[in-house]
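All protein chains but one are shown in place.
Letters are used for the chains, namely A and B, taken in the order the chains are written, and counting of residues starts over at 1 for each.
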Amino acid sequence: MNIFGFLGQLFAIALALLLAPLLTGWVNQCRAWLQNRSAPPLLQPYYMLHKLFLKDVVLAHGASPLFRFAPFVVFGCMVLACAIIPTLSTDLPFAPAADTIALVGVFGLARIFISLAAMDVGTAFGTLGGRREMLVGFLAEPALLMVIFTTAMISQSTSVATIVETLAHRDFIIYPSLAFAGIAFTFVSFAENARVPVDNPATHLELTMIHEAMILEYSGRHLALIEWAASLKLYAYSCLGLALFFPWGIAEGNSVAGLLLAIPVLVAKLAIGGALLAVIETINAKVRIFRAPEFLGTAFLFAVLGLLVRLLLETQS
Amino acid sequence: MPALLPIDVLLIAACAWLAIGLAGLAAPRNLHFISKILFPLGAAVGVLAGLTSLRFLGSGAETAVLAIGLPDLPFHLRLDNLAAVFVLLLGFAAAGISVFAAGYFRKGEGAAPGLMCLQYHFFLASMLLVLLADDAYAFMVAWEGMALSSFFLVTTDHRHAEIRRAGYLYLLIAHIGAIAILLSFGVMTAGSGDYSFAGMRAQALSPFWASAAFLLALAGFGAKAGLLPVHVWLPEAHPAAPSPVSAMMSGVMLKTAIYGLLRVSFDLLGEPLWWWGVVAMSVGLATAVFGVLYSTVQSDMKRLLAYSSIENIGLLAVALGLTLIFHAYRMEALAALSMTALLYHCLAHAGFKSLLFLCTGSVLHATKERSLGKLGGLIHRMPWVAWLALAGVIASAGLPPLSGFVSEWLLLQSFLFSPGLPHPWLNMVVPVAAAVVALVAALAGFAMVKFYGIIFLGQMREEALKDAHDAGPWERAGLLWLAGLTLALGVLPTAVISVIDAATRQLLGTGLADKVREHGWWLLAPISPDRASYAPLVFLAVIAAAVLLGRQLVHRLYHGRLRRSPAWDCGYVFQGPRAQDTAEGFSQPIRRIFEPMFRMERHFPTIRDEKPYYSVKVEDHFWHWLYLPLARAAEWVSRLIIRLQGGRIAIYLLYSFLTLIILLLVARP
Partner (left out) sequence: MNTALPLSTQLINLFAAVVLLLAFAMLAQRRVLPLINLFALQGLTLCLSTLVVAFTTGQAHLYGSAALTLALKAVLLPLILHRLVRKLQVKADVEGLINVPTTMLAGIALVIVAFNVALPISQLSSTISRGTLGIALASVMLAFLMMIVRTKAIPQVVGFLAMENGLFLAATSATYGMPMVVELGIALDVLIGVIILGVFFFQIRDQFDSLDIRHLENLKER
């Protein structure tokens, strides 16, 4: 681990922290355009964060220390996730700390904390949100793990950096299994990021919300951190998807030129991905909560199918 | 004074436990003497046993012969690395549980404290002997001692009929299991009459008999461990027993069954066949899915944990099956990986499940409630228990950076290499099993959030909970010790693997330790850092840094102002504790999605009801599919036999007479 790699790592984290709200703002803007609404400014999430940080925290009487502690943990988990997913370069000193399986664990840890925090005040909506979040979680997590299994079998490694290097920097090979894994991953990331077929990020209608129901009691800096963490999660998932399925453009070493090239590539890929996300969200309707298991079950089965296709088609010489 | 061998120290420890137990009888009603002196002494002995096996691990086996028991049948004892790993588990878990128990037992509850003390320490000593036994005779004596003492411990509150029933069920299944184990040993002696383990190792069994021995052992030890379908005693016995006893049974006793399985299938039987692994894995998968689904729908906190134990035992059986498959195909490096996962999970589960059971004990003492529907908000009244339970919950949900995750990670890693299996069906089906394992792990998270959220978070569901008090200093010490173990197992995987590797190497001939040590103590990379790596300390450090830095920055750049107000809750006025999810409500999605898996009796309210209510009762399918038919068959058979019982002496004499004549006719030379 040299100092240069360490700097590159810090730079990647800083970039994630900066870019994540922008991505959220971009998706919101695209969605507004598609839905014939006048779009909020691109920088709206930053204004929002600033405003929330300025406000006082209004804490419910029944809130325990866990409630105040949870936003920081969730935020920390997302920072770690962004630190180990290669965005610009595969040479990340922190990356050995957690491979893709541990990455799923990080998301799981964040989910447990936010669900517990939701149950902490003891309101009807809080527990409802916590329960639904765990419902989505226990369906999405195995699907994500299976997606990762498929990619890991291709590259014979669970380390994200190695997976990216295998897929991006070796001979060009078509992996049919990745088509299945990619679809499953898309489903999972919609569910995990509280997006339309499963949840609606724009709703405050009690019967339909999941993520929003959990964070109803949060305010001020706590809410800001949670919102930021949600942006970071979207960013992390997008980058993970890009790294697993469109890894071209991620630099292998830590040369300045490579990084300089990687940044615009990353921004372009995220912009396209965000626009696609907005399109999909616009043309789909939110499903009933009990159709969500079906949606995620399909994702899980697609991921397993990807695994099988990988075993059948790609292991024969 | 000659240096004591580790096995001698362990024998002394066993004797010390027996002596402590007997000392309890000296003053059976003196609670202070028993709880504040004898139980801590027992904990010290546990630490001694743990440290001894820690020192021993990695050295060659030691044997001893005790001239007790029947003439010409002395106890053969042997301490090898496999046993040492489990002695380590027993010693360290017992230390924490005993310290907790010192503060737990109160006046006027159940049996006399002296009697409890005797049973408890006898239980410990017999578990130690099970691990040290080197012949079938000593093993079975210790095994039965363990079953009996734990039976008495389960029925401590024997005044309740349901507890007596739970104890009876436990004893029944324990004995059926013991018979299967005995038969398995019998098969392994291959008619030589030599019941020592060394003799069994020397036998070369035909595949048929070896399979018979393995299946009998799987059934017998499975009954003790709680594998499907002989799991039914577990969710009955655990809630019935006092919490330290549940902790001991779930954390340690179930592991002795896993130890027995490992001993039989890897040590005594020699070469395994690949389909044994498939059997073990299928049973394990079924058990794990069943256990975790049922644990999510329970509304009694100890039953929830009991089902979660079933799930963990299932995962252990999956790891065992995978190891057997790899071992049968001579893929020793991968077998070592999954074996490490297996042993690691044994240790991890002993830590976090004991911790959680002890926490329920504290909650039970503070509130007199076991039902989740009457708890809530205890984090305000019992912060110690609540925060320490959080460690157990995270570990139990298999999340980083605590112990449960490491073993799960190792297990998934070994699954990742299963496509290399040379068998065309296995290499496709086994990776799919990993998908089931992933589902089980995720569902465990659901169960744990329910457990923690309903007990410790939210508003208090009953007024009486306001008087709840936190755990006393002894209980805290016990919980802290176990939480510390859970954390250590979570963040120091390389050190732990180096320790338990001796057992892996003994069973498989190869281990992970050399590879693991290559990359420094902080990075766990069982194959190579390119393939997979996990560094929990870095992991923890990054999260901690983000938390602290984030907090500092926010407070420095903005402010740290805070004020309290009523909860918002979308502006709803009614915010009483009844508005929260009940235990049943929280698991409603699971009941709905996995409806066919449960046998439910539901009552739905109608609009005409004067007092509308909803109730749901979830029962185990196996009762109706397996146990009730069996019980009916047994009754039917007894009704047939009852006809023999005429009650007249003349008829009984006739039976004897006829028997005599038939024997004389048949048994001619």
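In this text, a residue touches a chain if its C-beta (ideal position, glycine included) is under 8 Å from a C-beta of that chain, and two chains touch if they have at least 3 such contacts.
Given the structure is predicted, the values throughout are model-derived calculations rather than measurements.
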Among B:L51, B:M140, B:L273 or B:V429, residue touching the chain not depicted: B:V429
Options A:I3, A:I174, A:A257 or A:I283, residue touching the unrepresented chain: A:I174
Contact set of subunit B toward the excluded chain (per top definition): 424-425, 428-429, 432
Touching residues (missing chain, whole complex) on subunit A: 154, 171, 173-177, 179-180, 183, 293-294, 297-298, 301-302, 304-305, 308-309, 311-317
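Methods note: only the chains that are shown with their structure count from here on.
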Subunit A and subunit B: spacing of chain centres that average the CA atoms, whole Å: 35
Subunit A residues within the subunit B interface of the complex: 53-54, 56-62, 64-66, 72-73, 75-77, 79-80, 83, 94, 96-99, 101-102, 105-106, 108-109, 111-112, 115-116, 119-128, 130-132, 134-135, 137-139, 141-142, 145-146, 149, 152-153, 156-159, 162, 204, 206, 216-217, 220-221, 224-225, 290, 293, 300, 303-304, 307-308, 311-312, 315
In the complex, subunit B residues that touch subunit A: 376-377, 379-380, 383, 390, 393-394, 397-400, 405, 409, 412-413, 415-416, 419, 427-428, 431-432, 434-435, 438-439, 441-443, 445-446, 448-450, 452-454, 457-459, 523, 525, 529-536, 538-539, 542-547, 550-551, 554, 557-559, 561-570, 572, 575, 577, 579-581, 585-586, 588-590, 592-593
